[in-house]
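See below for the structure under consideration.
Only one protein chain is missing from this complex, and each of the others stays in its spot.
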């Protein structure tokens, strides 16, 4: 499968220019006040207002995009920026677009234009921002689901929470389409979870896989070399296998995905910021949800339950995980109507650290 | 060395009476109001005042003892209890004696009598209570030091803090005379720390030790069976050995103690109670202090530094570890003048959990 | 302050009046006394000196133990000089029992022959450590007759340690103690002596009858204590509330710690009185902001708002405002399994296995015993040799342990659910069904130890 893209042409040596300088593309007020901002507030959902030490002010209007954008969508966004903005934009960590303008007067028309073109304005402060997500069936070679589809379904459901700021704090959701988890940790994370050991296509192993490398990749030493039908192949100890899929990328004949066995799990309480509590990993809430395109209704239902339980119960500034820390996991499971099972008990390395070594108990 | 204590006599079968019923020995007011107490306060250091729902009141006077008591000391304590108390006493978890009396009027005379007999009255509330400790050279078969001697030295130094209530919260100190650590976790813990791998007396191993059991006891798999001078013995991989001494009890020829290599380490921030923060393990502060009888001045010096830094800096109700959590470990080392070294970085199983996985940093 | 003068003196100054002989200079050991220059230094200073005590025994005229104590001091001085211990173990027991005695034979008996045997009887104290002076005197008399006159109240596991019997006297001492109503404690791979806090007897924080629990549980399994046959030691400890005054979480394989399920009781007038006394800022910084789950809020009128659903029963606010706040009425205990100290794997704390067990009726205490039996039997059957139950749980995983003892998973068992996705979950839906069924039938069917 090795090909080279340069066959016919005379080679052009690359200019190793690296990370482009952003200053040529930066709003003049941002350039001018670079490193000298004083404070900010949010006049309404989707709008930031930053004031510089110089007294300069800048308004930012944030709108949701689908991340995977056709050139028409991008050009439309540019049109809006040219007509109602000042031609300077940025994309955020979460693929939202931001328009910077020097006058508040420009904000309403900008919002109107974005809304009319179908781009929701919001995602700031204590809202649900765009879900950060991954490639899925659209492009990846190992996906268990289609991240973009899951995200579209969920963002439709949560659209009101994107355009309003009514959550206790920001909600940062992620999805990942395989257990490698290119998506990040999230207040809520919707991730593929395999449920069966890989099915091995023994005919292909010898040709495709570097067997010692594959054996070394397994976190629980469940793989051993074996002769199958007279050919060198691999065998999996299904008692040991935790169905993690780590063997699949280096050895595609170890098919970890199955139309029915690839499931979806939902996790909560991941946090990156250091505000108040330290950064945290997300924790398992539900596993074994069906991978049900095109709209993943079962996933949507669980996310909705979690989101609205948090909205109802969280105190201002509490992130989702901090809300649970206060009210306790028993009440979280009660209020979301979800089940607590043996699978919630950690069994991975260092499991003991996640146990309750105290009488701090929530009744 | 197997002997039986019953050689000459006709055997008397034991009465398996188990845990004795304490009610016959309990103060009548405690019996009467058993399970029905309402609140308490501390009129002065060393004195507790409990009020029952019935309105009954009881005063408790607490005094320090040496735990390892000769019958004369015990009888003296009894005399005081008969003359100035009401004949009912108890010993606390920390080997302090408590006299219960039904009238506050009896308290001053009781205190006076105790003081006159050399028993310090205190150990309540936010004081330094008696050090809970272990057997040492006086009785144990594997000790690295003498717990009672260390304790006597330290309690002399901290005597003022026993009879006053001037610490931010209670200080509960422990000592252990080998790395098995029969003493508990402590706000401050003074424990033996071996520093060299065991010296093996190869002539004895074959006779005294069950070799596979010893091999199994080593936490880092540093021991292997070997033939030495033609005899079956054991060998230690000194690169791996963490000098824990676990091999010594099952195999005394693996001499872990050395007059110079047995050292003392000091730990802080252990906590059993669930008040505010969850229970915690104590953490290493200084290792390699000389094991210096009869007064262990180097140990005393370090304990003093820690104690008085805490006294100066702790807020009311903060236990020692909670004080450090607030001010941070850098400041703790600064204020005590002690050194932070590579040995403070955890290297044991789950070390990662003890690292700072955040930008929460104390400057 | 009455005490302050006192600190100037050294404990040796107080010796007079304590010796039975009215003065300690001429005991039996008299002329042959070992010189103990190092130990002598432990007689100065204000804290009661065990050395002064040992010397009193050495110097006790006519007492059978005086020579033994002379040599004991000699050996101890020898240890202080050389910084090494000189005892070795062995096997000594009383008729009918396999454990309860810690045998000590001297390795330097040639130099110190009178203390060549110096065994300890571990004797279980009255639960909660209650004594009359009369009882203590009886014990002293007994130990003057059969032992060394040296007794520790108490060992770290809670035993009265009668230290210093010859091999010959161990049985005699035991017989006498046993006739007095006392029994040996644990040693070796066995059920160990237990401890319970003062609790119900004198403490308003207490949430169950610690004495009843302590005695009923331990007395149920005396065979495991007296005839060591477990894979390794097993300890119970009983604290009446989360202050855990007997250090159960760290130091017991099976920790029973009192708590309550309903709302705490608040006397708002007493709250106001506290705030008036201490000031608002002090109260906020030392009570409100110290609550681990932000369950407290001070109202502008100085009354207290308590979110009992968020409160984790840490005890802090109750400890600080003893008059204003107290535990609720629906009392019982949490059970944590697996605490131990350092050997081999490093220290382990107990982890929650039963978040709440009601402890009110006799039937409740029977359930506690039944559960204790289940865990002990699990331990006996499944632990490897020299493995504490906490290590066993780490080895097999909490889910397997729970299944083995028939306890359902409960979110209070964890700090938080798993963070690792490396687990096979194809039966998740069935497991969830079980949970929903349990929830449905919760009020109807109650398992013997279900986390209620």
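In this document, chain identifiers A, B and C correspond to the written order of the chains, with residue numbering beginning at 1 in each.
Convention: a contact is a pair of C-beta atoms (placed from the backbone, for glycine too) under 8 Å apart; a residue touches a chain by one contact, two chains touch by 3 or more.
Just so you know, these numbers come straight off a predicted model, no measurement behind them.
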{"item": "Touch partners, limited to displayed chains, of the chain removed from view", "value": "A, B, C"}
{"item": "Hidden partner chain, touching residue among B:243, B:256 or B:320", "value": "B:243"}
{"item": "Hidden partner interface residues of subunit B, rising order", "value": "179, 181, 191, 193, 195-197, 219-220, 241-244, 261, 263, 265, 269, 281-288, 315, 324-333, 338-349, 351-363"}
{"item": "Subunit C residues that touch the omitted chain in the full complex", "value": "280-281, 284-285, 288-291, 294, 297-300, 342, 346-347, 419-422"}
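By our rule, only the chains that are shown with their structure count from here on.
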{"item": "Between subunit B and subunit A, distance of the C-alpha-averaged centres to the nearest whole Å", "value": "50"}
{"item": "Separation of subunit B from subunit C, taking each centre as the mean of its C-alpha atoms, in whole Å", "value": "12"}
{"item": "Residue list for subunit C, restricted to those that touch at least two other chains", "value": "242, 244, 249, 292, 313-314, 349"}
{"item": "For subunit A, residues that touch 2 or more chains besides their own", "value": "349, 352-353, 357-360"}
